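Missing here: one protein chain of the complex. Every other protein chain is in place.
Note that the chains are named A and B in the order they appear, and that numbering of residues resets to 1 at the start of each chain.
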Amino acid sequence: MFKTNGFINCRHASQSMLQSTVDEKSGIATMTMNKSPVNSLNLEFLDEIKTHLNKFEKDNVRGMILTSGLQKVFCAGLDITEFYNPNPDRLAKFWTTLQDTWLTLYTTPFPTVAVINGHSPAGGCLFSMSCDYRVMVGPMYSIGLNETKLGIVAPKWFQDTMVAVIGQRKAEISLTTGRMYTTDEALQIGLVDESVPDTDSALIQGKQFLNNFKRISPWAYKMTKNIGRQPVVQWLIDNKQEDLDFVMKFMQSPSVQTSLGNYLQSLKK
Amino acid sequence: MFKTNGFINCRHASQSMLQSTVDEKSGIATMTMNKSPVNSLNLEFLDEIKTHLNKFEKDNVRGMILTSGLQKVFCAGLDITEFYNPNPDRLAKFWTTLQDTWLTLYTTPFPTVAVINGHSPAGGCLFSMSCDYRVMVGPMYSIGLNETKLGIVAPKWFQDTMVAVIGQRKAEISLTTGRMYTTDEALQIGLVDESVPDTDSALIQGKQFLNNFKRISPWAYKMTKNIGRQPVVQWLIDNKQEDLDFVMKFMQSPSVQTSLGNYLQSLKK
Partner (left out) sequence: MFKTNGFINCRHASQSMLQSTVDEKSGIATMTMNKSPVNSLNLEFLDEIKTHLNKFEKDNVRGMILTSGLQKVFCAGLDITEFYNPNPDRLAKFWTTLQDTWLTLYTTPFPTVAVINGHSPAGGCLFSMSCDYRVMVGPMYSIGLNETKLGIVAPKWFQDTMVAVIGQRKAEISLTTGRMYTTDEALQIGLVDESVPDTDSALIQGKQFLNNFKRISPWAYKMTKNIGRQPVVQWLIDNKQEDLDFVMKFMQSPSVQTSLGNYLQSLKK
């Protein structure tokens, strides 16, 4: 039915920031982000995530769980140092890789679950929302698109991804205020689907969700998901360059650089 | 105010699969599907439904209730035998008739209520969702777009119709898992508007909903509804041929034919 051809034993498994395993019996892949200290998404890490996703697709996995191997953090989002005093070529490559990784994650031909076992701001929230289902460990963690709090802007496709999950009204207020939600608040507004007390329970619930697809034709699943997600996806496909130009221009503007500098300074303290 | 010119006495009333009556006082039409055993929507039945809807429009009815005269089934959806080993010409005519019937139902110039007094999978759910309001008899029946469970795909306009009723998030999970909802579950997610214990109560509630429009100008109603439903409608109008081509290609593919064969076999048992 699916082939894993030893993915678990490949170079990624041991020394990498990203660990992937595929359960031979169920065909369920687990991708564990393990990049200390906070799973920040820099160019190399994004590239690795994309590579793993593509491999899962080639191996015809039947589902995937995305989770964190760190204590307390699911994913802190985009690595701010990619934006601060950037080399323009690297910044362009970084953003393009983010676009492509998101496109891959958002349109996987297999169902996906985010097991959110730690804080999940900004890009961490984006990747969670891009999965088919979200199980979050509570009650102490937080999740949200808090870009405005950093003085930056969530691009249209971040926003559309959130609108698809919680609707226009809740997305607007969430995005403009840059609000982070506790697990229970996130559950209440529909930003996550389940709240559980620990990672083990979250993994169990995640797999239970994937069991819904056991007898669903992968082709029918894939076509159905793609029809629904197509408008959001198509916007980015049609506006990749424009989206990049926007980021290149504004992220390098003096006022945003100052905001980011202050933010990085505050992190050090 | 409206003319019924003896619709109740026309050839459809007694020997037909579809019975229509118009209450002279209120101007409310009732269309009762009575095609044993499960009101499956084949070419001829769809054509008849469309004809009745067009007649209601010509007669300026003030509202319509769509219900079933069968025990336990509102409408089982599209007749699968139209897809299994099909004659291509008939398949094309069948699908085009479905498109046209849906366009007519979704844009009636009068308000419509689905009185869902039995199971309502797939096309039965689509027709329910295309009405302005849904009253469902509970607690024993089920409703949903379960296409993926049959190894097939709900086309974009099925999906958009569902999104308009329950929103993007709930529609995606419902569509990809092919889930059927009990009456109470359907009420909870907004897939139906009311749950009642029997058909008589459902008819009463349906008529009560239509009373909201007693003093509303039919022109203002029609214009208001059309503005809101236009995006979903326009997609199908703009993509009728493409939508047909998709169905012709995939429904006749060997893998889908195998799925449908297995499904039909399971029904016989």
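The criterion applied here is as follows: a contact is a pair of C-beta atoms (placed from the backbone, for glycine too) under 8 Å apart; a residue touches a chain by one contact, two chains touch by 3 or more.
The model shown is predicted, which means the values in this text are computed figures rather than measured ones.
Novice: Just one of A:124, A:178, A:206 or A:228 touches the chain that is missing; which is it?
Specialist: A:178
Novice: Decide which residue listed in B:166, B:202, B:233 or B:247 touches the omitted chain of the complex.
Specialist: Of the listed residues, the one touching the omitted chain is B:166.
Novice: So that we can see where the missing chain sits, which residues of subunit A does it touch?
Specialist: So the residues of subunit A touching the missing chain come out as 147-156, 159, 163, 167-169, 171-173, 175-179, 255, 259.
Novice: Determine and list the subunit B residues touching the chain excluded from the picture.
Specialist: 111, 132-133, 163-167, 190, 212-213, 215-217, 219-221, 223-225, 227-229
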